[in-house]
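All protein chains but one are shown in place.
Now for subunit A:
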Amino acid sequence: MKYKAIVIGTSAGGIEALKIVLKDLEPTIELPIIIVIHIKERTDGFSKIYENLNKLTIKEAEDKEEIKNGVIYFAPSNYHLSIEDDYTFSLSVEEKVNYSRPSIDILFKSAAEVYTDNLLGIILTGANSDGALGIEKINKLGGKCIVQDSEEAYFDTMPRAALKYVSTCDVMSLDSINRYIKKIGGNNCE
């Protein structure tokens, strides 16, 4: 399978989990990594939290911005993030979904429709069920899903919810997910 994008969703415990998942990635990675994490608004921004973690550009996704390979994008706090057919981002402030804005389901569903079977969706630790419907959509449209091993997850509600909707997701530890991203990043094929 050839991937064109990775989407990651996480909530409680996600900041630390992402530090492992995103560690040491090389800028040669031929796809964008787009992340929704449920987190209170931060003034220092996401790039600050993850600086020196890897050599990729880490930034907040902007409205109408063109999606580029080798960049890690975060959904801004308090905005939903979607992907458009022309590979640009769009933002929205409509009501919360699963008590969350940004919502993982909104990102995952829109990404699934654009990237169909070239999408990898990853669900990490979290104490709610956001992302489960998104994973279902990714799976239906031929994409692949990975869920953090719930034995290892700080909060296992989110991984378990995703598996409830798609039992065929790969279950991996954070270290394995990191290795997997590095592997597909190199030649962009599984």
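Simple rule for what comes next: a residue touches a chain if its C-beta (ideal position, glycine included) is under 8 Å from a C-beta of that chain, and two chains touch if they have at least 3 such contacts; residues count from 1.
Note that in this section contacts and distances are computed from a predicted model.
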item: Which of "Carboxyltransferase domain-containing protein", "BMP family ABC transporter substrate-binding protein", "Heme exporter protein C" or "Protein-glutamate O-methyltransferase CheR" matches, in UniProt, the chain that is not displayed; value: "Protein-glutamate O-methyltransferase CheR"
item: Candidate in contact with the missing chain, chosen from A:Ile15, A:Ile49, A:Leu91 or A:Val171; value: A:Leu91
item: Chain not shown: contacting residue from A:Glu62, A:Asp149 or A:Asp170; value: A:Glu62
item: Residue among A:Pro76, A:Pro159 or A:Gly185 that touches the chain left out of view; value: A:Pro76
item: Missing-partner contacts on subunit A, residue numbers; value: 62-64, 76, 79, 82-85, 90-95, 106, 109-110, 113, 116, 140-142
